[in-house]
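For this depiction, one protein chain was excluded, whereas all remaining protein chains were kept in their positions.
By written order: A, B, C, D and E. Residues from 1 in each chain.
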């Protein structure tokens, strides 16, 4: 926890140049990185989506296409992850993996707490809202992973092969911890209210909701395909394995192309949520930008400590900083119905996600260079 | 406008051989061209769709798949168009492009007028119906573009690289002009009717409908991806660009394969509309074949004047001749509700589209040779 | 028909080793084959689906994606089938094909009868239920074909090129024969019941249902694309043909990848049906495993007699043994409404299909070696 | 604006028979129908073969009709389909805008 | 639990106009609406341009409203859309849970 003040300082140091008050060299390095990132199809498709919504344009992505792409992306991340993990495992056993895995789990436990504390005690939000938002920021966004991974590959610094495994590890703990905090702290309130209304206390849906998170689509597909990719890499002959690899591999055209369409739809939705920025107020907007920078730096730093390479640190930073907008929302809605979903979803989808896609990822990359990752 | 009689003459000269009364050489050249076109998967899938509907067979393409393919095709046309435009722009600036662009805009303004005049004064149709159908024929069909482009590529004469840009230019003006004509001419009628019924004149939806056309899915996706393709060609390094190119590029398997499934669905729908041919009467059937020949020749001729190559002239002919069945119908339905959509949709979808796919495209190709394009 | 006792004997001989009581050599060969089959993505995805359903996990494949993949697989099987058939035809005329085709038709007529007899007279099931289930086992499953074909290719023994043609031939006759048997035998019962209730006998939907089977999606797409693949192979130049081939070819990434997602969904559904295994009772479970072994051996044996190669025999065994779960169910439901669909669908989908995917296909492959196919 | 008292017949059932039922309703006097896809759960919904892979297919169809046509349609469905198929049907009262035009064959 | 007697206005029609109608309903006093996609067949359903490739698009929209708002909505639809568009609309009686909150603008 003593890392936190340091993390804050560095994050701010990295955020500041963006505001134009830093050494010319650092600014220009970041600007080049930004341009390299921004003027590529993936963020541009996101932008197109936002523009289209704002001018009431007619692009409509059928939700079945969106879901199908999500399924493909998750399967792909898992399968290729399992494949790479098998190679890593064959070469080094668990020697290279256990430290980053532990670091990731640690981050999955810390980030919901930092988020909750900031929201409740600095932002003064209600217990339910604080815990609900914390659940989103404690988990991760697989699409942010995919975009970050594309970025470091395009930058010539591919991440360590087992990063997809880390994404899988990061999905659940943060949601669980935030919901437990929320449920525990609001139990008293509920009891009081129930007594008042003369009806018995509703049984909490916490257990049910946690089970649903842990067996949700994201985890089942990523972890399931991770195992499948691992096993079939070990047991199939490479020729038979090839077509599956071609279909799923993330360097390939299908993955990048699918990402474009996916980001277009996310832009369409984010465009709508932009209208809610006023409703959620300046504190949450600041939170949605600064917390990712802090969490991102923690991810980069601990990743570096755990031995990740340059790309790996940047990607770990990106996934730790990102907020879930698929697994977390329904779990929060069920467990903490008093929480207003407009807050959490606007923050995750209309602030943090675009910030990360456009600026965060190149910044984490620079942070990773800064901490000395290679 | 003095071109028109000439265009009519040449079109007829090209149509006549099809009826079997021309020089052996010309006939056989056209027949070879037709066979080359007809016995390929794309038109055969269309035919399979028609047959399936006529025998009440069970093929059902989920409409989400159809929409997804439409989105992919539009994005693909735009993206590759933007990519090629960037190369053209880097090599020649706007020198090679401005003339074809002007010619295309001119054709987009002329074709709704010729269509309206023929329908209203030769066909004796109502103002609303004439304007409604003219809106369809004044615009264009992106799928006809895709098929024509495949045809000229397979024939070894790829079109100029900026043709997708021309498709984008051709989408809107024709609809706008036809709807304005329709609204203006029928305003009096409406006013009279409103007075009679004692209710105030409904405000026309013209403005709204035009805005919807100009920000509709087709335009947003094609123009949006055109910009994205352009920008990322200029700023990305080629290795990073490659996977996006592979995903979208029109020579590739995804584009052609997607076209097959798309044409299958269009065949299923066209098969149903065939039943309406009797309802719309012989005039409209003749219109749906002859007007494309005339507009097609205009496209080929002006394209040649503007410096397009052989493939480019043929493709411009095809897109000018084609009728919109995606953007135009809802715009017409909103603005000219008295118009009977059975007329316009049957003409566009069950007459002109199949005619172009099967016969029109090879004919425009021969026309392009005839005018001397190379 | 005198083959049957022989087939039963051999099937049992092959089934027995699985139970662990055979020569070490045979067992180990089969086990290697099984492992080669089981530890690959396709059956593993099926397993993932089953597991997900059993633990109430959250994977949801949009049904439009499922239908879209089905359409792609059927088109692909047909198109590549037609392409290969064209080559075979150009090389050998119909010399190599007519015998396997006849054998397939013969098997399509025999298997519904064996199924019906076993169900009615050994299992003591009702006429309607026996005929209903027989209709499923008399037809075939295109996905089982696709998986079997992948298996023999991965095993280095690709099947004869015209196997897809045989799949098409096998689809309809079995359903037709079983439904006719069911309708004929239950006509009396119905008449009696109708007389009792004082209402006229309902006209049977048999004709209608048979027409629907013969013009159903599976047949239209497979046979339609078979013709398209055949024709365009003969008439197109290879360069123009290539992109279509790349899109549809079954060795390629798209086909295998699509199969993974398809099998995942089938696992999700089969997992649900597993709950019905208790309802259908031990007889039907045994039927769902033994009848495929018997039919499979018949397919392998007759295939060998008809001159198929090793892969071809194994694949013919697999498709003959497989049960339809797409075309048959609605046809049976319409024609024999008294039949309980739980029986037929559980048998086809939750017993025979997984058995074939996991164990059947490698067994048919060993059977094919056993009868001397090469 | 004239409101006209009519009936709505709503039928929910497994997909294999619902197109037949819609057409039968038109034959028996309905001027049209409105159909939608639903997810159904009932005592016999396991019979629905639409629920093989690809998803549960239960359909709902509604007919706006005069009373006599409503009775005829329900009678037909009750006798032809109720015994063997997963199906439910009910009748309710509605006031239809310009309703006289949905009484086309009501004399039949 | 309080049940409150209100009306439901149900409108089924071709897709180009249904979003307008939903918004119009809210302007005229409905506190919300529920819309769904249906497959429609009627005397004028050929006019539905949604039925070009990509599938038949007919939409159904329901408004839970007090009587006076119901009448206003039906009146508007009858005059603005009935003549040229494929559309049907009807009114039925319902008892709505905590229904007082769906009467927002009912005085209008």
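We take it that a residue touches a chain if its C-beta (ideal position, glycine included) is under 8 Å from a C-beta of that chain, and two chains touch if they have at least 3 such contacts.
No experiment lies behind these values; they were computed from the predicted model shown.
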Which of the displayed chains are touched by the chain that has been omitted? A, D, E
So one chain is hidden, and I want to know which residue out of A:51, A:101, A:334 or A:371 touches that hidden chain in the complete assembly. A:334
Touching the missing chain, which residues of chain E? 1, 3, 6, 8, 22, 26, 31-36, 64, 92-99, 101-102
Residue positions on chain A contacting the omitted chain are 63, 66-67, 70, 199, 202, 265-266, 268-269, 276, 325-326, 329-330, 332-334, 337-338, 340-342, 345, 349
Touch residues of chain D, complete complex, unshown partner: 10, 12, 36-43, 45, 58, 60, 71, 74-75, 77-79, 82, 88-93
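By our rule, only the chains that are shown with their structure count from here on.
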Both-way neighbours, i.e. chains that touch chain E and touch chain B: none
How many angstrom lie between the centres of chain C and chain D, each centre taken as the mean Cα position? 36
Mean-CA-position distance for chain C and chain A (Å): 43
Round to the nearest whole Å and give the separation of the Cα centres of chain B and chain D. 41
Which chain B residues touch at least two other chains? 62-64, 67-68
Where does chain D touch two or more other chains at once, residue-wise? none
